[in-house]
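Yeah, one chain of the complex is gone here, protein chain that is, but the others are all in their spots.
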Amino acid sequence: MSVNSFGRVLRVTTWGESHGPAIGVVVDGCPPGLKLSEADIQPWLDRRRPGSSRHTTQRREPDRVRILSGTFEGRTTGTPISLVIDNVDARSKDYKEIAGAYRPGHADYVYEAKYGLRDWRGGGRSSARETAMRVAAGAVARLIVPELSILGYLVELGGDPIDRGAFDPAASSSNPFFSPDARAAERWAERVDEARKDGNSLGAVVECVVSGMPAGWGAPVYAKLDGDLAGALMSINAVKGVEIGEGFAAARGTGREAADEMRSGADGRPLFLANHAGGVLGGISTGQDLIVRAAFKPTSSIASPLRSVDRSGAEVEVRTTGRHDPCVGIRGVPVVEAMVALTLADHKLLHRAQCG
Amino acid sequence: MSVNSFGRVLRVTTWGESHGPAIGVVVDGCPPGLKLSEADIQPWLDRRRPGSSRHTTQRREPDRVRILSGTFEGRTTGTPISLVIDNVDARSKDYKEIAGAYRPGHADYVYEAKYGLRDWRGGGRSSARETAMRVAAGAVARLIVPELSILGYLVELGGDPIDRGAFDPAASSSNPFFSPDARAAERWAERVDEARKDGNSLGAVVECVVSGMPAGWGAPVYAKLDGDLAGALMSINAVKGVEIGEGFAAARGTGREAADEMRSGADGRPLFLANHAGGVLGGISTGQDLIVRAAFKPTSSIASPLRSVDRSGAEVEVRTTGRHDPCVGIRGVPVVEAMVALTLADHKLLHRAQCG
Amino acid sequence: MSVNSFGRVLRVTTWGESHGPAIGVVVDGCPPGLKLSEADIQPWLDRRRPGSSRHTTQRREPDRVRILSGTFEGRTTGTPISLVIDNVDARSKDYKEIAGAYRPGHADYVYEAKYGLRDWRGGGRSSARETAMRVAAGAVARLIVPELSILGYLVELGGDPIDRGAFDPAASSSNPFFSPDARAAERWAERVDEARKDGNSLGAVVECVVSGMPAGWGAPVYAKLDGDLAGALMSINAVKGVEIGEGFAAARGTGREAADEMRSGADGRPLFLANHAGGVLGGISTGQDLIVRAAFKPTSSIASPLRSVDRSGAEVEVRTTGRHDPCVGIRGVPVVEAMVALTLADHKLLHRAQCG
Partner (left out) sequence: MSVNSFGRVLRVTTWGESHGPAIGVVVDGCPPGLKLSEADIQPWLDRRRPGSSRHTTQRREPDRVRILSGTFEGRTTGTPISLVIDNVDARSKDYKEIAGAYRPGHADYVYEAKYGLRDWRGGGRSSARETAMRVAAGAVARLIVPELSILGYLVELGGDPIDRGAFDPAASSSNPFFSPDARAAERWAERVDEARKDGNSLGAVVECVVSGMPAGWGAPVYAKLDGDLAGALMSINAVKGVEIGEGFAAARGTGREAADEMRSGADGRPLFLANHAGGVLGGISTGQDLIVRAAFKPTSSIASPLRSVDRSGAEVEVRTTGRHDPCVGIRGVPVVEAMVALTLADHKLLHRAQCG
């Protein structure tokens, strides 16, 4: 019941602060015998790494992951896998000025309200830096579900959506926005540049699609696949909304429109004529593509002055001068993928436990 | 790790099928000494009860709850509270025809894909009847958080939203739609009548606001208050989307707009100038009102014929003739409230465990 | 994390007080498709039932179990199995006199110290009546591990041990003491009669052996098979000690004596030349017989007067006049078996989750 752990059978526990000596994750319950080395994890971290384009924070973290336990001769042994990344570019002095003041939109005030004290350096534990370990753990999770293809991308930035007609999955890895629509990426580049110059920031919507899903994963009623995914995605920094399939749009349609009718499939399984439900019914996967979306609010750290108070209750003006992403949703893509991978790997094992 | 349990310190476990002899819930971890009798639970069940207006299912369930354990002389003892409701109006024969066929939008196919068999009577475990026990448990949870006011209502039905300017919380309990806008309720009555006559159904969006919140509840990073709420709401039948505060709309705004700025409050605590975040930052409550929304898809059980397959893989046409809600979102209101109450009561106790 | 739940993947939650309307258990995580009816459970309850010989309490409880959920057409469906037994012979008036006084050796005082109030009727939740539901759940667990033979018996009563040379497993079901040594049973009958007449009670040691064990169950390091068994057995009312294999005797031997040496087995697996370890090494089953023992203290409810205090702190004399077992260890046998069955079934599923 660790509040810093996630999952049921595959269980990950993260630790670490933004400006402490290191951050890490322990992955427990991983099946034995899987090939695993740092090289299986690093590419996913690189994908998330700050400083890879001018559109993300200029903090330079090589984010080199080390495996400290759980493998032997290049294979998982079934014991806990400990992954660690040293914090090497932590400029705490950037944060001195906000040591006593609460940044609006950040967890500064609530951490202090809860715990009575806080590590203010870079947001401490509440920093999005923690998500690096989700990505590292997600890389391990992917090895448990090799049958799946898990792809995340941005479908909207600053309220400007992609053109679904121009959707090209391959495109999403060739622009700094994980955009499956190359034209949208060009527009977004301008938007983000503008926002940064203006001391402002933008929100975004990340979508993640999983293909290769079997039918039958998920466990009603309080470990539903969609319930667990919603909890997983909402736990990501800055996420304020989660949808499965048509999500909120489904609430505006009718039952006749929303029905995913079926015909006989070639393989004896039903052939679904639509996928409004996003691949989950009654909390269990249908075997169709799984489709989820997460709404990221605009980065709270902006260079514009904002009204706030300090620890003494005095009124102050806060302006965040550190190195920040103008749109955290962009780097949210690999994090969403990781949380989806962790949730699915966990449910694969959980399903195997009960149903063999 | 029971998949039919919810919560961490306050832990509820539900059981029962739609057409079995009874349904029930065990509430464990409840503080001792609270006044509790059936009379504290029944009103909330009555609020959710089917058959209370022509706009909901005509199944007649008195839904009389009995307390079988955990109280003594009218007070909770700290031991598990067992609540049971007998199923008295279970007409299984209504369902005979779908014993072998999979209803589109329902869990019929996936239960069989997962478990190899299913109790097809009324949807068995996947029936929304299970939510009655959430409401019963939620009534107990409310006793643990008497400092809170938890109010749910419909903000949209069939894509037709309420007028926020006409918002009247009191109105929500005086129309069959839990609508805080009396005019909207009138329009919705027509919409729902139409849909029913047309063998169709409608979706809805439920909002729930909690006032009286202290700052400091919630536990980063995988037991965040918003993460747990998202998981809780998405686990409700027919819910396909969840939002906290501005939710998806936040993704379309800018950081400057989204900032909940602060000034010195009268009581030494910050006075927030806005509540875009919905009362949660970094997974911890800010002390502002908590605001969540859940999108309910249209009822999947409709009288119109839909294409499907049966257990043998043969193509069939399914038409659901049982007694069904034309809009499950309506009766979703007390269920959303219950899940919010359970989540908050749990977090109150969890916070007390760590922080005293 | 319900404190009234046991197990990880197979998870049971019990509820109910000795003199409330009923007691029950919810078994979650059971694999689907197993044949299960009341007839599969009742024989195990009958084995534990009070009033079956003059050596156990004369409370007359038919202990008829009812299945309220989780099965369909005689098979488990994978959903929670709710089992209930009505309390029909609950004479609360027997307990009126101890409503305000604390019985030595009982949980009366500590429940009040913890919760501030208690259901004093028959011990309420702390009564051994709760163990009936362990036996019921254990009957379900046995269906999950049909490959195992799980046999419990008494090896010592009032300090008088069985003759290991006369060990006959069949004998254990033909005397009221579950004694595998018929001569010991005769001696024990006299001892127990004497104790009862004398207003006294006796302790006992229960042993349980499981054959048919595969190698590989158990999960280091905090879900070790022996660790989980120890917790399971120590949670049984009146148990004060637990041993695996040679237990405390092992602490008195040498490493050379304690070694379970190996030779090549016919089936490619090692042939162990001894089983000092009791079938568990490093928390994982070796494939040998599993051997555990639990020490039961003498029944605390005795007819002799004992010095105590009441709720006001005044000094009183307590004498328990209800209907009690002179040796609770006897009826502890089916309870030990049940806890062993639950632990092993859980570990079978947990092993399958991680290792396939």
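Letters A, B and C name the chains as they come in the text, with residue numbers starting at 1 for each one.
Criterion: contacts are C-beta pairs under 8 Å (C-beta built on N, C-alpha and C of every residue); 3 or more make two chains touch, one makes a residue touch a chain.
The shown structure was predicted, so the numbers you read here are calculated from the model rather than taken from an experiment.
Novice: I'm checking contacts with the chain that's been left out. Which of A:22, A:39, A:88 or A:314 qualifies?
Specialist: Counting the whole complex, the residue in contact with the absent chain is A:22.
Novice: Give the residue, chosen from C:26, C:107, C:171 or C:210, that touches the chain omitted from the document.
Specialist: C:107
Novice: Residue-wise, where is chain C in contact with the chain that is not depicted?
Specialist: Per the touch rule, chain C residues meeting the hidden chain are 1-6, 8, 14, 102, 104-107, 109-111, 113-116, 125-126, 130, 156, 158-159, 195, 199-205, 215-224, 226-235, 237, 240-248, 250-265, 268, 270, 273, 276-278, 281-287, 295-302, 304, 306-309, 313-315, 329, 350-351, 355.
Novice: By the contact definition given up top, give the residues of chain A that touch the hidden chain.
Specialist: 1-5, 8-9, 11, 13-17, 20-24, 26, 28-29, 32-33, 66, 68-70, 72-73, 75, 77-82, 114-119, 124-125
Novice: List every residue of chain B that touches the chain not included in the displayed model.
Specialist: Those residues of chain B that touch the unshown chain are 1, 9, 29-32, 78-79, 220, 349-350, 352-356.
Here is the rule we go by: only the chains that are shown with their structure count from here on.
Novice: If you average the CA coordinates per chain, which chain's centre is most distant from that of chain B?
Specialist: Relative to chain B, the chain with the farthest C-alpha centre is C.
Novice: Need the CA-centroid distance for the pair chain A / chain B, whole Å please.
Specialist: 26
Novice: Give me the residue numbers in chain B that touch at least two other chains, ranges are fine.
Specialist: 1-5, 8, 14, 114-116, 125
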